[in-house]
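Every protein chain except one is present and positioned as in the full complex.
Note that the chains are named A, B and C in the order they appear, and that numbering of residues resets to 1 at the start of each chain.
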Amino acid sequence: MSDTPQDNAAARESVSVAITGSGGAGVITAGEMLLAAAAHAGWHGIQTRSVGPQIRGGEAVSMVRLATFPVEAHDDAFHLLVAVDWRNFDRFAAEVLLAQGGLVIMDKAAGDVPPPLKERAGKILSLPLSKAAKEAGSRVNMVALGCIAALLGIPESSLEHAARRRFAAKGEKLVEASLAGLRAGRDLTMQEDLADHIANLRLDRPEKPDKPRWIVSGNQMAGLGAVHAGVRFVAAYPITPASDLLEWMTPVLSAEGGMLVQAEDELASINMIIGSSFGGVPSMTATSGPGLALMMEGLGLAVSAEIPVVVVNVQRGGPSTGIPTKSEQTDLNIALCGMHGEAPHLVLAPLSAADCLFTTAWAVELAEALQAPAIVLSDQKIAQMKAISDPLPLPAVKVARKVSEACAPHAYKRYALTEDGVSPMALPGTPGCMYTADGLEHGENAVPSSRAEDHAAMLEKRARKLRNHDYGPAWAEVNGEGEIAVICWGSTAGPVHEAARVLAREGISIRTVSMRLLSPLPIEALEETLAGVKTLIVAENSHSGQFLHYLRAWCDLPQEVISLKHAGPRPITAPEVRRAVIDAIGGGRMQESNIALKEAPVS
Amino acid sequence: MSDTPQDNAAARESVSVAITGSGGAGVITAGEMLLAAAAHAGWHGIQTRSVGPQIRGGEAVSMVRLATFPVEAHDDAFHLLVAVDWRNFDRFAAEVLLAQGGLVIMDKAAGDVPPPLKERAGKILSLPLSKAAKEAGSRVNMVALGCIAALLGIPESSLEHAARRRFAAKGEKLVEASLAGLRAGRDLTMQEDLADHIANLRLDRPEKPDKPRWIVSGNQMAGLGAVHAGVRFVAAYPITPASDLLEWMTPVLSAEGGMLVQAEDELASINMIIGSSFGGVPSMTATSGPGLALMMEGLGLAVSAEIPVVVVNVQRGGPSTGIPTKSEQTDLNIALCGMHGEAPHLVLAPLSAADCLFTTAWAVELAEALQAPAIVLSDQKIAQMKAISDPLPLPAVKVARKVSEACAPHAYKRYALTEDGVSPMALPGTPGCMYTADGLEHGENAVPSSRAEDHAAMLEKRARKLRNHDYGPAWAEVNGEGEIAVICWGSTAGPVHEAARVLAREGISIRTVSMRLLSPLPIEALEETLAGVKTLIVAENSHSGQFLHYLRAWCDLPQEVISLKHAGPRPITAPEVRRAVIDAIGGGRMQESNIALKEAPVS
Amino acid sequence: MNEAMRKPNDFKSGVKPIWCPGCGDYGVLSALTKAFARLNCAPEKIAVVSGIGCAARIPAYVNAYGLHGLHGRALPAAAGLKLARPELTVIAAGGDGDIYSIGGNHFIHACRRNVDMTLIVMDNRIYGMTKGQPSPTTEPDYPTHLYPAGTHVQPLDGMSLALVAGANFVARAFTGDPNDLAEIIVEAIRHPGFSVIEVLSPCVTFRPEEREWKHQIARHALTPAGSVAEALAAVASAPELSTGIVWKGNRPPYTGPGDQAGKRVQDVLDSFVA
Partner (left out) sequence: MNEAMRKPNDFKSGVKPIWCPGCGDYGVLSALTKAFARLNCAPEKIAVVSGIGCAARIPAYVNAYGLHGLHGRALPAAAGLKLARPELTVIAAGGDGDIYSIGGNHFIHACRRNVDMTLIVMDNRIYGMTKGQPSPTTEPDYPTHLYPAGTHVQPLDGMSLALVAGANFVARAFTGDPNDLAEIIVEAIRHPGFSVIEVLSPCVTFRPEEREWKHQIARHALTPAGSVAEALAAVASAPELSTGIVWKGNRPPYTGPGDQAGKRVQDVLDSFVA
């Protein structure tokens, strides 16, 4: 990895490949199979996709990064770009940057290479991909995948394994056809003089893992975490990019004795889960920005009536309908501050696709323990990413709501002012404790009250229970030492961790703080963690610096604060983080005030 | 005004009276008539009320403050408390504090005086109010009002004027009866030996105003400001305490050729006004917390599609349904940060009941000029307060949307990247400019785009147009000089201004900054205004300090910051502000960091 | 508590209603407690779920579990509760504004979803709690502060909508006849699936003329019809203030999507292996 992305590594620890083509070409399938084959062979890696606006038949790019070490994020340039065709490639150009000197392979029939690519490419190779596919009785994506696998050095056995898994259900004929295509692709590559490029693209051998690796998406892991933690009722309304989380959950819930109900809208879904959780069943919904906006009134009720619910919000580009298929970290504001009145609640963020498992389960634990709503801020990047992972242990969460025993008539106080602020909750069916949960301000006995004293006591109780809880060390992943720290939240952790790894190898030690618990903000722990830091780089995938301003609002930050941010389809990358650190070391930029925030240059 | 509220003034510049009684007793009417009579006689003053949860027939308090100078807020104690009965008085006890040594007048039949009152009262007088009412063929509230007027020295002619205005429409018989009651009250008082108290309660003579004074409520003034500024379409859904704003508007709009449509819910109202404003008609809605929560998705569309709309949000106690009939300043968070994605927009706050006229009109001007949604954060206190005011001039706002002329087919760019970020908007009916407004991210031509470049350009455009606008001096009322400053927003301005007035007479000069424009935050102007300030007192009617944290998030604040805050039915009072200033001067409290915020002691 | 001996009073919570003296909602409260007594339900096995409004205040006055939620959202909250806790008797309650205006979408989808619970709509043809704005059932020419000259909008016909949308039991009752109302509530609760009872319940404060309803009611002018079409015709042709049960359907109640051919958590882990 270097400052200007270029392709000059010797033996590769990490290689990035993009496959592009218009609808029906199957480039997504090819990318997923490449990942699966690599996983089988023992590599790590991730695969993501970017698609055009067409519902079907639109153009798409499949982006794959493979490595000998665990990766959670893309590199900022691709070493190999394979184009089945060039249709609307300019739509993706900003997301798919070819490394300087990188290799481009394209179908002979695809037409002209887009000019910017031409400039950067080390070599452009026109191969008869579609012709070969036709001859092999296969499809062009398989031929392309065959080429790629051969260049990268993916064992044929792993490729065959991936093809069998993929197509077995559809019959042996399809399996054979795809294998033929893969072979044709390999043969095409071998006929060319690509020695230099092959040397450059070939991956180091991986260490063989003990157990077969998993391929997981964030949405699957969030669903798994929720069901594992005991969620048995889900009500939701479909929305991209949360729908596949719901689709994963329905059958599992039905097998676990729970259920998923498709509601008529998000107002219904949030209120349905408030009802079910009032009934004692851990409950969840999943949505994305526009749906979250519709749920805020319901979440306020959950705050006031102290009813635990979990909302997994898979962020996408905003504002409004925005860019539904692309990632962004800009629902932080609404998640933190989107309710009217004083409404303390929980906000968490998974750090990677795999971490969706732990973080979602933890959210269920916290919501139930604190009788408060929890918003989990996932995002499209990790939610729909396919990531190779060691098999994940089911997290050891302790999900336990403090419930009330049966009691004498009129003795039960639903909102008793306990020391920790959590009051035992009577579940319907418990004799003697009949009460009415209320979103009107109330006294300890749950009867509505507009008295100033009751209001003050309840506001304080609801704040106290969150403030005083012991969240343990999971509030963030904290690594490294040094006077420079990079702080981030959620899915930006991936590139930050990788930048730290690269910098460490360059002999530069930095501190990284990747926050999982965003609200209540663990101010003390955070300030302790940042003690001694001179320069703080705040990295986030937003336009206005929502995270930075949130930190400023509540914490004393180090003297110099650098904001590394940009919104939209391009996430923050590891090289950007690394560059920001190097620039910060370069110095000459220290400043007294943390007002005139510097914005790190962003490519 | 003194530290421990007590009643020891000589000639009164300001006097506060509370009238309490259960439903049907008419204490609200009495308070309003007292205010009207005082206005007629040339005093200034305000009247507010507090009611119990009953829809009708519940207990109520009418709180009146009269003064020789303009007042916008209550004092923190009452010099005279008149009780028609004591039913559920404890509900209001925290809101109606008797000044130490104050006078209590009660009906003979009302039973025991609540113990805390007994301790504070200088004298408790049992009078046969209801008996006298019966004898006079009048009602008990008129008798009580007669007593009060006599004690305060309100001229009988003004009282009679108020009674005539109030009851004329209902017939001369009622007028006569009420006059009889008023006289009976006066006579009752005169029979007692109250010389000390009368001396104490009697108001200084006012300067006679040139023109007859007005009595206005914030809701009326907001409606007037909106219609004056050109709003001609309102869609809304009833909610306390915004309903009377709507009820004021319907007939006026119908006379002005506009209309008010009651929508089926708040989702409909916000989308209706988006539709009408897309059509070119300045449009508005009004709501309160729960309704605002439901409008956030719509407001996000208005941000993205750049459609001006104004939402007057009359704040009440939160979270959730909260305390619908009481005031609070806790919708700041949602108003500022309640939309998903990056959604820059306008947030304004009127500083008083009268200021609702200017601020709402200004909001219409800004929304139209910047093609963005504007939220006006009024609150129950000023919205439903009755305030005496000099006649208000209709503000000189310039409401002008930048519209597009007819143009050649396919030439029109709805979201053209202009320098100031505002793009001429074509109104339906304009030949050649047909385009589709969109909440999906789009290019200049309004066609949806998920390209990173388009997204970045539009995010920047939407932020730029707000950032670069010249808002002039109206962003805040700034007064005074000194190293101590008090900053506040919206309706807390009243008590802050009054505290400054009192302090000035005590020889203490402070700076006060009462913010009207909250978003975009005028950072430069604010920092300039605060230059040289050593101690900043941030006053707000919230539990968590929403305003303070917002300021911290974006500005470098002075070295010492003191948070003066409490939520709920009791607003911040002038004596509290004064005390915070005195304490700050007391010193010994300066501190380096602005993290370990001090909270001013609050009674 | 001796089960055989439950009385209406056992179902009163003792919390003092905020309702105006004479409000029709007192009669609904009284009928509801009578119905629970007749059904001999255990109070802890009942949940009353509501939105916001005068009518929607009813849960706190009943000695049962209650959820006083958001304006318009009683039905989804009630459905979530019933689906998660099928053994409970779930009542949803609210006013004409709560259910038919802001809650209209949940109303039609609750009818079609047909969860086994009972909805009581206390119809006073006005927004009581917010002091007298028109509701979807207000007559087009009825003057209010908001519309001194009336809304000019056709009222919504909740019963016909319920019928078309698929409710499994549809009735109208009058709060001034609490025994009859109690009987209808008993039948509605017993009837499987989603039951809708529209209760004419005067707002004596903002619509004092509704006190006259007691003289205008067409008691039991509605009787169970043989088909939805007949029920619709009956509602259309009956006098405006008719009461009675007009429809008892036989659609099976919705208890969730049932078996969706899934695997349990432990068994699904294999699917992640590359």
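Definition applied: contacts are C-beta pairs under 8 Å (C-beta built on N, C-alpha and C of every residue); 3 or more make two chains touch, one makes a residue touch a chain.
As the structure is a computational prediction, the values presented were derived from the model and not from experiment.
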Residue in contact with the excluded chain [from B:P116, B:G137, B:G171 or B:P431]: B:P431
Of C:G22, C:P86 or C:G104, which one is in contact with the hidden chain? C:G104
Absent-chain interface as seen on chain B, which is shown: 35-36, 39-40, 162, 212-216, 220, 224, 227-228, 232-233, 235, 250-256, 259-261, 263-265, 267-269, 271-281, 283, 297-298, 301, 305, 388, 391-392, 394, 410, 426, 428-440, 446-448
Contact with the hidden chain only, please: which chain C residues? 101-105, 108-109, 112-114, 136, 147-157, 160-161, 163-166, 228-229, 232-233, 236, 251, 254, 257-261
Touch rule applied to chain A and the missing chain gives residues 53-58, 237-240, 243, 246-247, 250-251, 260, 262, 264-266, 290, 320-321
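Definition applied: only the chains that are shown with their structure count from here on.
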Check: interface with higher C-beta contact count, B-C vs A-C, is A-C
Computed distance of Cα centres, chain C from chain B, in Å: 38
In chain B, what residues contact two or more other chains? 53, 290, 320-321
Contacts with two or more other chains, residues of chain C listed in rising order: 70, 72
